[in-house]
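What you see is the complex with one protein chain gone and the rest in place.
Right, chain A next:
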Amino acid sequence: MTVGLFIPCYVDQFYPGAAIATLELLEKLGVNVVYPENQTCCGQPMANSGFEHLADGCNKLFLKNFAGFDYVVAPSGSCVLHIREHLHSDDKPNLATELSQKVYELSEFLTDVLKITSLPSKFPHKVGMHQSCHGQRGLHLSQMTELVAPDFSKPGRLLQMVEGIEIIPLSRKDECCGFGGTFCVTEEAVSVKMGKDRIEDHLQHDAEYITGVDMSCLMHMEGILKRQGSKVKVLHLAEILNGK
């Protein structure tokens, strides 16, 4: 099995640690991982802003870079959701559809494809888990509080495999952090207020770290935490699962 590693643009530029952890974790679990060096972005920033038609270049690149793999894995629920729902090609529509179904978010790949039951990792800290909306509601990585259905969480189950970790409860289990792509700047006031409230929930339950499957939500919360002078840190799920 060869997996194409898709590292979203902002993770590549600002959070290489999350990407390295993803790569190392997959390799540790025996997966052959290849990182196509000419990748850029999934195209979501344009599409969610109403400019889906300007995402063509990104679509073409994505197809070119990833069409040959058995699976494509990315440490981002949001980008994966975008590819699943909107990857598009006028020339090769079938190839685009096929590829869009082979793209997995990291925690769902570990749970549904690799079906792992244990991890050699250790992280003796109090951790709050931020359920990013696109991962949770879009990819259904965990059950949502609005629905009447049994509870489960793919990233939650993976975190439970980590030695020494204490996952703190939250008052609002799956509230949005307010990042929302370009929403974070076009609706700055509400975005920041949502972020502050989301952080407060974690802080009130004594989190030392906030983790999640989407670095974008974590980047937004980190920006507010730092501005508040908080010592609480954000870490991508992969960094905890890969912790030694």
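Assume a contact is a pair of C-beta atoms (placed from the backbone, for glycine too) under 8 Å apart; a residue touches a chain by one contact, two chains touch by 3 or more; residues count from 1.
Everything that follows uses one rule, which is that contacts and distances are computed from a predicted model.
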item: Choices "Cytochrome ubiquinol oxidase subunit I", "4Fe-4S ferredoxin", "Branched-chain amino acid transport system permease protein" or "Serine/threonine-protein kinase RsbT" - which one is the UniProt name of the chain not shown; value: "4Fe-4S ferredoxin"
item: Which residue of A:Ile7, A:Val80 or A:Ile210 touches the chain not shown here; value: A:Ile7
item: Which residue of A:Cys58, A:Ala96 or A:Ile167 touches the chain not shown here; value: A:Cys58
item: Touch criterion as defined above, residue of A:Tyr104, A:Phe123, A:Phe179 or A:Tyr209 at the omitted chain; value: A:Phe179
item: Chain A residues touching the omitted chain (full complex); value: 7, 9, 11-17, 19-20, 23, 35, 37-41, 43, 45-58, 60-61, 133-134, 137-138, 144-149, 172, 174-176, 178-181, 183-195, 197, 219-220, 222-224, 226-227
